[in-house]
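Here it is, the structure in full.
In this view, the complex is presented without one of its protein chains, the others remaining in place.
Every chain is named by a letter (A and B) in the order it is written, and numbering of its residues begins at 1.
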Amino acid sequence: MSIALKEALVQRYFLSKVIQSIVLLFGVLLLVFVMVRITGDPAALMMPREASQEHVEAFREKMGFNDPVMVQFGRFISGAIVGDFGNSLHFKTPAMPLVLQRLPATVQLALAGLVMAVVVGVPLGLVGGFNPGSLVDSLGRFLALLGQSVPNFWLALILILYFAVRLRWFPSFGRDELKSVVLPAFVMGLPVMGQIVRLTRSAVLEIRGEDFIRTAHSKGLEPRTIYTKHVLRNVAIPLVSVIGVQFGYMLGGSIYIEIIFSWPGMGQLLEQAIGWRDFPLVQALAVFTSLVVLGLNLLTDMAYAVIDPRIRYG
Amino acid sequence: MANRETTQREADSLLDVERTFKERVAYAGRFLWRDRSGVIGLILFLVVVGAAVFAVHISPYDPLEQNLRENKMPPFWSAEGSWDHPFGTDNLGRDSFSRIVYGARVSLTVGFFGVLIAGTLGMVIGAVSGYAGGRIDAATMSLINLILSLPYLLFVVFIASILGRSLLNVVLIFGITDSPIFARVTRGEVLRMRESGYVESAISAGARWPRIIFDHILPNLIGPLITLATFEMSAMIFYEAGLGFLGLSVPPTIPSWGNMLAAGRKYLQQYPWIAAFPGLAIMFTSLGMNLLGDWLRDVLDPRLRRARK
Partner (left out) sequence: MPKALEVRDLVTRFYTLDGVVNAVNGVSFDLHERETLAIVGESGSGKSVTMMSLLGLIPSPPGKVEQGEAFFYGASGRRDLLQMSPEELRDVRGGQIGFVFQDPISTLNPILTIGEQISETLTRHRGLTRDEARDQALELLAQVGIPDPKLRYKNYPFQFSGGMRQRVVIAIAISCTPRVVIADEPTTALDVTVQAQIVDLFRRLREMLGVAVIWITHDLGVVAGIADRVLVMYGGRPAEIALVDDLYEHPQHPYTHGLLGALPRLDARESRRLVSIKGTPPDLLLPMKHCPFAWRCEYAHDRCWEEIPALTPVGVRHQVACFYDLEAHAPRQSASEGGPSNGRE
């Protein structure tokens, strides 16, 4: 196969993924637009309950809720394309910059959690897969079960009580020093770590049983070569995809952890915006988070194609 | 010849009866040992169901009864605690143990009806999509992939904040947002069955549709769907509590684990037990259902590895 053809195939693969993502994003915009209007009166939704009739009416006119739905939708979409979701009702400033301000904190938290999950989870899963039934394997499976079953908001409370209030090792809230990230990142990473342990373990077990590993042994290769070159590279394929997807879930699911640890990220902003009935801000948050998650999925797909030639040429 | 064959086989196995018996015992022991987590899961689940069903008989107090003189009492093991309120009382002096027992009702209601709606919707969508094939299938599947790739929690919070607090809303939100998972699994199974060809052979043998659905399709679907339902019910109980923690689930007058967490949030530092017990209840329910689900997956369908969590 010629190099040019190879590249063309790679590009077509990525192109279709990009188009899919754009379609998905458009769906998100539609969903957000419809949801805000699903009660029939978006103005009432966004105004305080005690607001007077005249206030609500003035607000409705100002927000353009009296225009035909299609006009509203056109305005919403054309604004969304340039990142304009209107002004935050609470801050009276454009919503999107407020969201972007909170992005680094959430990314930092999710990234720290992910690093912990990968650094601890992958070795545990590998050891478990190569020595099923061993002590390390039992430990890994126990941690996996724990991560799967312990509600993160509850774990956060317990950790604060013990490590922050009693031992005073870490601050119990805020994002002032590097130490602050340890507890929230641990809570964030534990369930992901559990998933990674499970997946790595079962992938190793599966790959070790494959015929091509027997072939590798029959070629007289050193066990170390077989593990690194033949087993690990194949294990990396599902792992990369799960890591990408989980990172997306972490970015979109940090709300409880950010609230409990007063972590000034997008999740905390979401709770505040809902409390303020600041729906332009909520919309901006929902769409932006979806954009980030879809972008991550795209990156994951690319990484996947780099490792797995079957996808690259498929 | 046939006779001799069977008797010889029997004789052969009889000669070794002692050893094989020992081996059988060891085998059965190992099997149970391996499945002990499933038994634990089942017991935990039954405890929760029991609490929900017999809440009136189990709970020592009315879960709504306030007693401001006895508020924020610690649990029984503490010096100031007493067996009158084994799990202590909350900020309004309500008995935590009674509220936890009643809270199981909310959790199970949301989980059960949420899964029922999601399962029914999902099965219909998945079956139609898988059976129709072609463009309808492609369109349905891309919609489903859209919903599944969204940041789930964020959208549930978003929708709940618009619809307002009520049990019905919570059930509907979970029932609808969770149906794509059931649709995907159902579709996968339907496609697999179509490929296997025995539905075709049943048709060509003259079987009618209702018969095909009940005799061939449903029995194959039931295993994977029950397993999935267990995991999803656990997830819904978990998310309901999460919504409650944010003040977005059932109204505050209803005793639910999520509402208890929300109430305890303000008193974390001085009175941690107010939030700790509902958290424990969620954890054990979730643990039990995950163990049960893992076990069901092994027993019913070793192929299912697709459930999102």
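List of remarks:
Throughout what follows, a contact is a pair of C-beta atoms (placed from the backbone, for glycine too) under 8 Å apart; a residue touches a chain by one contact, two chains touch by 3 or more.
As the structure is a computational prediction, the values presented were derived from the model and not from experiment.
Touching the missing chain, out of A:49, A:92, A:166 or A:219, is residue A:219.
On the side of chain A, the interface with the absent chain consists of residues 1, 210-212, 214-222, 225, 229-230, 233-234, 237, 307-310, 313, using the contact rule stated above.
Throughout what follows, only the chains that are shown with their structure count from here on.
Centroids of chain A and chain B (each the mean of its C-alpha atoms) stand 23 Å apart. Across the interface of their complex, chain A is touched by residues 142-143, 145-146, 149-155, 157-159, 161-163, 238, 241-242, 245-246, 248, 261, 265, 268-269, 272, 275-276, 279-280, 282-283, 286-287, 290-291, 309 of chain B. Considering their complex, residues 20, 23-24, 27-28, 31-32, 35-36, 38-39, 45, 145, 148-151, 153-154, 157-158, 160-161, 165, 172, 195, 248-249, 251-253, 255-256, 259-260, 270-271, 274, 279, 282, 285-286, 289-290, 293-294, 297 of chain A touch chain B.
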